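Report on the following structure.
A single protein chain has been omitted from the complex, and every remaining protein chain is retained in its original position.
Chain IDs A, B and C follow the sequence of writing; residue 1 opens each chain.
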Amino acid sequence: MLTTIGIWIAAFLTLSIYSFLYKDNPFYKAAEHIFVGVSAGYWTVYLWFNYALPNLFLPLFRDGNLWYIIPVVVGFMMFAPLIPKVSWLVRIPLTFTMGISMSLFILQIVQGDLLPQLQATFLPLTGIPPFQVFSNILIILGVIFTLIYFYFSKPHKGALGVAAKIGIWFMMVSFGAHFGYTVMARISLLIGRVFFLLHDWLRII
Amino acid sequence: MCISLFDMFLIFLILVKGISVNAYDTPNDDGSSVTVSWESDIPYSSILILRSEQKDGVFEPICEARVGRNDYQDTLIVRGTFYYYQIKAMTDEGEIISAITGPTVASVQVFNTGRLNIFVAIIILFAAILFYISRAKREKLFIRKIPALAAMDEAIGRATEMGKPVLYVPGIMDIDDPQTIASMSILAKVAEKTAAYGTTLYVPTARAMAMSMAQQVVKEAATKVGRPDWYIADNIRYLTDDQFGYVSGVDGIMLREKPATNFYLGVFYAESLILAETGHSTGAIQIAGTAMPDQLPFFVAACDYTLLGEELYAASAYLSQEPVQLGSLKGQDLGKLIFIFVILAGVIAGIVGFQGFYNLFISVH
Amino acid sequence: MHFFDRIAKIDRRIIFLLIGLAVIIPLIAPLGLPVDITAPVKSVYDRIEAMPEGSIVVVSIDYDPGSEAELYPATLAFLDHCFRKNHKVYMMGLWAPGITLGNIAFQEIAPKYNKEYGIDYINVGYKPGGAVMLLTLGRNVADVVATDYQGLPIDSFPLGRMVKNSRDMDLVMTFSAGDPGILHWIIYFNARFGTPIAGATTAISAPRQYPYLSSGQLLGLLGGLKGAAEYETLVGRVDRATAGMDSQSIAHVVIVLFIIMGNIILVWEHRRKK
Partner (left out) sequence: MKRTLPLTIVLGCGIFMLIAFFVPVRWFQDASQTLQTWYLGVIAFFVFIGIFNLVRINVLKIQHKRRDWQFSIFLLIFLAGMLLAGFIGGPDGTVFLYLFQHFQIPLSATMFSLLAFFVASAAFRAFRARNPEATLLLIAAVLVMIGRVPIGVWIWKGFPSLVEWIMSVPNTAAKRGIIFGIDLGLISMALRVILGIERSYMGGKD
C-alpha cells in the first residue's frame, strides 16, 4: 500500500518536472523546490552521521579525546562571517583544509597521473603489426601536439603554429566523441524515467 | 634422531616439488612489519605461517593466509627482535612444511626509496615554477594571445551598444577551487570594462563566500576605473548552493534580463549544457572556459568562444599581468617541454630496448 | 516564409516531443537489435570469470539517483555475475545515497543464489572523505570501517574479518557517476596500493577513462547504459539495459537527423547570403 502511494508520488513528481518542457509552471516550481529541500535535508543528515559524528564528535565526547576540540572549533569558525568583527576567522578552516588537500593533490597527481600517464605514452614502435605502429605514432604525436597547443610563452607561428593546430584537431575529435557519449548518457537517463513510468507506474511493459 | 618413512616422503616432496619461503624486512616502512613470501609448485588449499624467535625453538602459527596469496605482512612484531619463519601448506598430498628462513629483523627507514622518482619529479616541477616566478618579478615574460580573450572586449562592447546587461557565471564551486580563483581574476577585468562603459553586470553565485569575494572584486574594479557609483551590490547575488536550483535561477536571469553577453568561467558539471543551450536560445554571445574535461564539449559546441582547460588559468595570468601568475605559467610551459622530451626519450628507449628508462616511471610498488 | 526558415525557427518543444516519442515507442514495441560487445567490457567479464572462487571483490557504489538509470542495471548484472561465480562482495560507497541503492540491488540478486549477508556479501556503508579515506582504507581497513552500514561491529561478520587491508582485495569495481569516484580509485588507490580497479561509469565520464585503460591503470570499463547492456548480454541476463537499447538507438538516430538538418540549413543560409 505504502509502496503504491510512493510510486504514485514519484510518478506525479516526475511528470511535474517534465511539464517544464512545455513551459515553466507552478507544478514544476513546486517539484523543484521540493527537490532542493529534500536533498538538502538528505545531505545534512548524511554528513552529520558520516563525517562530523565519527571524525569529530564521537572521539571528543565519547572517547574523551580532548585534542579533537581543535578541529571542532576550527569547523565552527566556518560560521565566522556571520559576525563581521571576527569574519576573518573563516580563513582558518579554509587554510587548514587547503593546506591538506593541496599537498595531497600534488602528491597524488604526480604518483597517480603524471608518472603512469607518461609511462603509458612510451609506446612500442617495433615488433608489432603496422596498423598498431600507426596508431601508436598517432597517440604519441597527439599527446605532444596537444601539449604544444597549451604552450603559452611562444606565439603560435610557423612550425609551432602548425603543431598547435594539429593539437586542436585532436582535441576536437576527442570533444566530438565526448559529446556523442553525453548524448548517450542523457538519453539513458530519459529511458530510465520512461521505463519507470511505463513499467512501475502504468505497468504496460 | 629417527626419521620415519612419512617424514622422508615429506622431505622428498619438498625436494621434488618444493615450497620455498623467504622473509625480509618490509621495505620503506617504519619498522613495524616483516614480509614473508613463498612460492610453491604444488597447489595448496591453505597456508599456515609459523614464527619463532629461535631457530630451534617452537614455531607457533601466526596466521592462515588465503589461497592465491603469496605473501603476508607480519605486523605483530617487536622492532629489533630477530625472527625465524616457516610455512606449512595443506595440499591434496598432505601437509608440507618449508625450510626455516631467517633470522629477519624489522628496522625503520627514514626515507621511502620506493618514492624517490615521485620526489625527484616534484622537485623538478617546483623548481621550474619557482624559478620563473622569481624571474618574472625582474623582467616581463611573454604570454601569447588567447583568442577567446580578444573576443571579450568585442562582446562587452556589443552589449553596451545594444544597451543590454552582461552576465558572468563564476562556476558552481567555492573559492577554494583553483578554477574559481582563476575565474575571479578574469571577473576583475570584465568588471573594469563593464564599469568603464557603464554596462550592467550580473554575477549570480552558488556559494556564499564566492559572492562576497565577487562583490569585493567588482567593487575594486569599479573604483579603479573611477566609476564607484556604477557598483550595485545587489547585482552580485548568492542564489543557492544547490546545483539545479542555481541553474534555474541563472536561467531565470537569462530569460528575464536577456543579457547580450554571457560568461561561464569556472567549475561546471551537468549544468554546463543547460546554461549554454538557454544562452544560445536567447541569442547572447557566449564565452566559456573550464578545466573540467567532461564539460568542454558542450561549451565548444554551444558557445562562441571557449577557453580550453589550462587556458582558463593562462587567461587569468594574461589579464592580470601579475608577475607571479605569468611566472608560474612560464614554469608550467617548461614542465610541458620536459614532458615532451621525456615522452620522446621513452619512445626511443623502447626502440633500442632499454627497459631501465621505463622502470624509472613506476610509481606503485 | 521559406521551408528552411520555418524549420530553422522551429519551436524547440517539437524537438522535445520527437525525442520523447523516440524513447517511448521502442520501449512499447521493441525491435530487438542485437548488442555488440566491446573490449573494455569483455575484460571486466573475463577477470571475474578467471578469479578463483571465493575471491573478494570490493564493489563501490559511487553514484546517486541522478545516475541510477545508467548505473543501476550495470550494478545488478555485475552482482549477478559475482554471486554466480561464488565471489564474495564487499560493498561500500563514496556517495552517501549509493548505499541505499546498493542494498536494493543486493535484495534483488542475493536471494537468487542463496547468498548470506555477512558471509558472502556485506555492505560497510558510506565512506566519506574521498582521497584521504581511500589512502587510509588501503593501509588499514579498520581505521575506516568499524561497523557495517547498520552499525553492527564489522568483526561480527566472517567477511568483515577477512578484509584487513588492500592486499585482501582481489578487485575493486566502482560504479561511478563523478567526483569522488573512479578517478580517485585509480589515482589514489591503484597508484598507492596496486589493487586492480575496474569500473562502470556514466557515458559522460567514459571517454575520460580511456587514457587509464590504455595505461593499464584501469582494468576494464562499462560505459553507460550500453556498457550495462553488454554486460547483461555476457552474463545472459536480459534486463532493462538491454530493453533500453532500442530506444537508445532510435533516439540517437533522431538526434543525428537533427544535426544533419541543422547543417543543411547552415549550407542553405550560406548560399542565400551569396
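Definition applied: a residue touches a chain if its C-beta (ideal position, glycine included) is under 8 Å from a C-beta of that chain, and two chains touch if they have at least 3 such contacts.
Keep in mind the model is a prediction, meaning the values are calculated, not measured.
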item: Contact list for the unshown chain, restricted to visible chains; value: A, B, C
item: Hidden partner chain, touching residue among C:D5, C:E49, C:E116 or C:D143; value: C:D143
item: Sole contact to the chain not displayed, among B:A291, B:L319 or B:V347; value: B:A291
item: Touch residues of chain A, complete complex, unshown partner; value: 2, 5-7, 9-11, 13-14, 17-18, 20-21, 26, 29-52, 55-56, 59, 67-68, 70-72, 74-76, 78-79, 88, 91-107, 109-110, 113-114, 117, 120-121, 135, 138-147, 149-150, 167-184, 186-187, 189-190, 192-193, 196
item: Those residues of chain B which, in the complete complex, touch the missing chain; value: 28-30, 32, 108-112, 115, 118-119, 122, 125-126, 129-130, 133, 174-176, 178, 180-181, 184-185, 207-209, 212-213, 216, 238-242, 244, 270, 273-274, 276-277, 280-281, 291, 293, 297-298, 300-302, 308-310, 313, 324, 328-329, 331-332, 335-336, 339
item: Missing-partner contacts on chain C, residue numbers; value: 10, 12, 15-16, 18-20, 23, 33-36, 38-39, 64-69, 97, 100, 128-129, 132-133, 135-136, 143, 149-150, 207-208, 210-211, 213-214, 226, 245-246, 248-256, 258-259, 261-263, 266
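Operating definition for what follows: only the chains that are shown with their structure count from here on.
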item: Set of chains adjacent to chain A and to chain B; value: C
item: Result of counting contacting C-beta pairs for A-C and B-C, higher pair; value: A-C
item: Whole-Å separation of chain centres (CA-atom averages), chain A against chain B; value: 13
item: Mean-CA-position distance for chain C and chain B (Å); value: 22
item: Touching two or more other chains - residue numbers and ranges from chain C; value: 190-192, 204, 208
item: Multi-chain contact residues (two or more partners), chain A; value: 111-112, 116, 119, 178, 182
item: Touch list for chain C against partner chain A, complex; value: 13, 16, 19-20, 23-24, 27-28, 66-70, 96-97, 125-129, 131-132, 146, 186-188, 190-192, 202-204, 206-208, 211, 214-217, 223-226, 240, 243-244, 247-248, 251-252, 255
item: Contacting residues of chain B [partner chain C, same complex]; value: 66-69, 71, 73, 269-270, 281, 293-294, 363-365
item: Of chain A, residues touching chain C in the complex; value: 21-22, 42-43, 46-47, 50-51, 54, 100, 104, 108-109, 111-113, 116-117, 119-120, 139, 174, 177-178, 181-185, 187-195, 198-199, 204-205
